[in-house]
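Okay, structure first, notes after.
Selected chains only, in their assembly positions.
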Amino acid sequence: MALAQELWPINRSITGRGNRQTLMVIKKLLPDLRIETVPSGYEAYDWKVPDEWFVKEAYIIDPEGERFCDFSQNNLHLVGYSEAFEGEVTREQLNEHLHSLPSQPEAVPYVTSYYHRQWGFCISHQDRVSLRPGTYRVVVRTEHFKGRLDYGELLIPGRSRREVVFSTYICHPSMANNELSGPVLATEIASSLSQTNPYYSYRFVFLPETIGALVYLSKNLAALKKNTLAGYVLTCVGDNRCFSYVPSRLGNTVADKSALKVLGQMGIDFKRYLWKDRGSDERQFCSPGADLPFCSVMRSKYGEFPEYHTSLDTLGEVVSEEGLSGSREFYQLLVSELENNRFPSAVHVGEPQLSRRNLYPKTSVKGVYGKTAALVDFLSWSDGSHSVSEIADLCDISIEEAELFAEKLLHLKLISL
Amino acid sequence: MALAQELWPINRSITGRGNRQTLMVIKKLLPDLRIETVPSGYEAYDWKVPDEWFVKEAYIIDPEGERFCDFSQNNLHLVGYSEAFEGEVTREQLNEHLHSLPSQPEAVPYVTSYYHRQWGFCISHQDRVSLRPGTYRVVVRTEHFKGRLDYGELLIPGRSRREVVFSTYICHPSMANNELSGPVLATEIASSLSQTNPYYSYRFVFLPETIGALVYLSKNLAALKKNTLAGYVLTCVGDNRCFSYVPSRLGNTVADKSALKVLGQMGIDFKRYLWKDRGSDERQFCSPGADLPFCSVMRSKYGEFPEYHTSLDTLGEVVSEEGLSGSREFYQLLVSELENNRFPSAVHVGEPQLSRRNLYPKTSVKGVYGKTAALVDFLSWSDGSHSVSEIADLCDISIEEAELFAEKLLHLKLISL
């Protein structure tokens, strides 16, 4: 929550100073975070990185001289990527540039227009309907210029080159569940993983949504395809409501299977969405041609909770310590599950001689075989195509026992992982 | 029916002048039909093209001097490929060369002996039993000589190199359902398809059955294996009785799936035969080593209707305008189904930028994504392994809508087909 509070006021977008500030704050907690940059105009597949956007100030002065929709009060008031404008307009002219939600009269909505130049303000519907006729002075002091797009990347190397990837996004301004919860949880997971000596490598990417994911794919697709065991988009993980699962496109990847297994183990209800319900960067990671094994486990899914994409999505009311902790618990269990998800390969043809390693009774007496049967069974499935947890199922032993076997056999150089 | 009537009297066989005449009549309607030729003795796998056969005249004169079994009255009277013979025989000797059907006393049967030299006549059983003792004069003026085997081939090029193949045969003399209906329907389908600008290429082959199919395979197998999306043997498509389906050997090819889907859409009863019930050129096209995706949709299947392979299989009684029209309707729907059966591949990794193509809202406001979700969904399944109709199912949209999406995305160069 402390990190979330520190990041809260920063004006994030798909480019700009706010993103760099955000990454620098995270880098204080994750010193190995690398901040990567591509220039405006960089082409990623069908897309081009737009000009960088900078907001100096933005507000409206009403006929009585009162300032409102002040960007410095709440960065949601200004439509994302608004172009500069200064001048006087009638209430009717102003209205064409205002966005509000009649169904949520107290909420300031979140609106962006990245690829189409316009200016606009977001306002609560109750304020909007109380605007009186007259002349309004509009001040939008923004700049668009050839700049850059920034993203953060952290690799926690494991003993294996195979990677678990967590992707989250840093393009949303002051909203809590969507999306401070993702970067905050990613930072927390990365921070605790970096204290361990994991088997798999773990990669964390902090991207502007969509354009950032495409930029990242355009630079790293071959390596991702080669190394990714499982990937997760971290988003909407801060509210303490029901868990939600959005599958990968192909639906039965290691990412999906592991996530579903852990959700099952936790014994909690969760909403199971379909691929067609997706809405975050799995849209890019799972697209034809990329086909990476990415899915999402969230709390309330984007688009499904009332505060979504409005000023009501706040720290405290929506995102809570309990909500973040519940998600952290899930992802801790998921990491354990994945760490168990290794694919042992027996080093020798045939069974190894376990008796000289004190793993088999030295004297062969009727009935003693059963005692070491599980270890021998484990070995018999160590054919490089079954994971440790699959082998646990095949041998009808617990994952913990299977993991102990894997460690023991690895130590004895009887399997490779 | 007009074409059927024009083709009716011609004496077709597996080689000979009648086949060339038949192909020339068809070529008047399909000017791009190519007539291909191989010489007698040409080897096709295990087979050799036999000598060409020509019938000058053939008849029998009874003891009273009356001519009967006259080839010029009905070409079914002479056993196909009969060798020349002139001489006087007793009724008993003659009987060894006569073929009739006791169970269908009014019918002249259709009998051939392509690869074993003999002579013979076919006669109705009621005429046969009324033959009186005495001396019969037999005149079979036929010639076998090194000649050629002819077949016709027409390609209607589409935008795709992938082909739908229709194969029919031109080796049956004066019988209507088996087999004037096949060439007549093939000509009709080819003629109307040539007015369109189809997506797939369509190939029509008019072959002598078995030996012609083998000759054709021997010259075109590699190309057929590379290009054929689906193939159909057109036979017995002229009677207005129940539809019949004979599967390909492997049973679940695109040819089968599309045929069954259309039969289902038409909501009609049809007899579903098994591979072991086959009996036409799918025997060659689906053989091991060829393994082409060919099946048949007929009306009454060969061998199953009483008039089959007799003089009773006539235009009017068996084949009717309604029968041919019903088959044409099926194959028109089948072509539509196949045309929908394209396999889009997204051109770009990741989602394309739809907003600059006016396919996505320029301003991102809560709730607007849903409106373009179907198009984005369509793109997400455009991975080259799902057909347009499969994608329609996956996205829960109609085939018509999916087809519109495919056209739009193809036009925008966002997919290839």
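Chains: A and B, in written order; residue numbering restarts at 1 for each.
Going forward, a residue touches a chain if its C-beta (ideal position, glycine included) is under 8 Å from a C-beta of that chain, and two chains touch if they have at least 3 such contacts.
Predicted model only: the values in this text are computed from it and were never measured.
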item: Copy count of the single sequence across the entire complex, 2 present; value: 3
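By definition in this document, only the chains that are shown with their structure count from here on.
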item: Fitted rotation between chain A and its twin chain B in degrees, CA, nearest 5; value: 120
item: Whole-Å gap between the CA centroids of chain A and chain B; value: 57
item: Of all residues in chain B, those that touch chain A in their complex; value: 345-353, 355-356, 362-367, 369, 373, 376-377, 379-384, 395-396, 414
item: Complex contacts: residues of chain A adjacent to chain B; value: 44-47, 79-80, 99, 101, 109-116, 118, 120, 210, 213-214, 217-218, 221, 249, 275-276, 279, 283-284, 286-291, 303, 308-310
